[in-house]
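A protein chain is absent from this complex, but the other protein chains hold their places.
Up next, chain A:
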């Protein structure tokens, strides 16, 4: 009854394959992943309809305000969050800090964000993500960066934006840039893909795959400055497959209500009537920082390469 190739027989269940890592991200599509720093916040996020929560020590807005070195969250806090909710729990590790990643895997987190929001632990190398059973998501500002992270084993990509600002402009720039880069590849004749790979500083096979498919081989979310339902919907219209919201929820006047509104706006991203309806009466948005006033040294998106 079928023309499909019979599967290769397997004697034992295989864990940590590229397919289950990338597949996990497919299941998050159309959803909102919310930054939380306590089990209570995690519960609010789950009740609002988040598809996952991101456990971290401080939300990016506080990292910005307080300065200092920002690290992986306390294992007790992560465990508390894992026990508080039934949805997937992600957690952040510093760029290049493979032992933080080992700890997070041992704690049972479902996804690791190797994140520029924390202080980098290695200014040359990212984590070898193939070495882990748990999947990784990484930030990118353009296609070359996204493909380098995928080469290192990232199973999901998110735009970097500028975390902790509540200013969506850099997320917009990064999403548009990623789309432009992908479209440009698709328009190139095959014999120009070799040079394109060189320029993107990414492996030719991956560049060719993107040129043929017209999309990344992994799920693409957006992050960095999303603070309102309209922000989330705009990023979805720009081609994001889902949304990370960091400080935007728990730095606002009514987190529970705003969280729920952003979830609804992400599902109905192309329906202005729904977005208008859910945007009413949300109380104050996070105050935010205009990205154009930031010093270069305060910009997180420049971390990672």
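Following the convention adopted for this analysis, a contact is a pair of C-beta atoms (placed from the backbone, for glycine too) under 8 Å apart; a residue touches a chain by one contact, two chains touch by 3 or more; residues count from 1.
Rule of thumb we're sticking to: contacts and distances are computed from a predicted model.
The subunit not displayed here is recorded in UniProt as "Pyridoxal 5'-phosphate synthase subunit PdxT", chosen from "Aspartyl/glutamyl-tRNA(Asn/Gln) amidotransferase subunit B", "NADH-quinone oxidoreductase subunit J", "Pyridoxal 5'-phosphate synthase subunit PdxT" or "Electron transfer flavoprotein subunit alpha". In the complete assembly, the contact with the undisplayed chain comes from A:135, out of A:60, A:135, A:225 or A:304. The chain not shown here is touched by just one of A:39, A:60 or A:88, and that residue is A:88. Counting over the whole complex, chain A has residues 1-2, 4-17, 19-20, 23-24, 26-31, 46-47, 49-52, 86-88, 105, 108-111, 133-135, 263-264, 267-268 touching the chain that is not drawn.
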